[in-house]
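What follows is a set of notes on a single structure, which appears directly below.
With one protein chain removed, the remaining protein chains of the complex are shown where they sit.
Then we have subunit A:
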């Protein structure tokens, strides 16, 4: 908030002042413009925005907790012992271990960030990042419940999402450059005890990841209210367009991976392959994730990783859909 030249003391005063000013502004808005806030569109937007934030909060806390634990409690040597030293082999191990983190994508980004910080090869961390929200048991059960008439959907989702994670991990070992990833500095304070460092890193990460989550929530709520569902049905008849539109929709709607199957099941006018693309793209690339990834790994990373993941996810979904569905 303060310019770099101001003294630390000025900056301190300003940041608490800003907090007070922001609260005052909110109260003033309530008093001066109650009509604006009670319009249906504003209310629907607010409901969706708050819903995305609240729904993600428990998973974010879980992710931050795990990531702080990895960062402060687990010794770095643990990962070098567990993971194969060759990245090409570490990728599938990390991808499969995504099965063990029951949560949605908000939890996996901070965890992947702390894995890289702990010396895990980025390719393996990225494979984990992509597979954890898509292939964990909770998500697979939700998919089975949402598609009672199409049990092959579960297998297709599992296979396609795991493939995307592996392909992206291997692609990174071939083409990735370490200077694309710029991890933010950890909360300082090396001299304090383990508990204090653990708690402080949780606080820091919560603010950090939470802030980016809000960016994603803002985007998702806006598109949710602005894009009418009705026009979707007009494109469902073209097989190519249907896949692209649902893949794009998965990116902008940013629905939690534990719920997206129910939304996909509702898009009955679309082909199963198009809906599979929706389920495979959503947990791998969406506006909320892009914001979180930009925050955790840096912008240079996000602008490369997200589009490539999108392409790989769409291609894989179409290929798997052609074989299984």
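Criterion: a residue touches a chain if its C-beta (ideal position, glycine included) is under 8 Å from a C-beta of that chain, and two chains touch if they have at least 3 such contacts; residues count from 1.
In this section, contacts and distances are computed from a predicted model.
Trainee: Which of the following names does UniProt give to the chain that is not shown: "Alkylhydroperoxidase domain protein", "Response regulator", "TIGR03943 family protein" or "Simple sugar transport system ATP-binding protein"?
Mentor: Answer from the record: the omitted chain is "TIGR03943 family protein".
Trainee: So one chain is hidden, and I want to know which residue out of A:69, A:88 or A:218 touches that hidden chain in the complete assembly.
Mentor: A:218
Trainee: For subunit A, which residues lie in contact with the unshown chain of the complex?
Mentor: Answer for subunit A: residues 1-2, 4, 8-9, 11-12, 15-16, 18-19, 22-23, 26-27, 29-30, 37, 40-44, 46-55, 57-58, 60-62, 65, 145-146, 148-149, 184-185, 187-189, 191, 196, 199-200, 202-204, 206-208, 210-212, 214-215, 217-218, 220-221, 224, 228-230, 232-233, 253-256, 258-260, 262-263, 265-269, 295 touch the chain left out.
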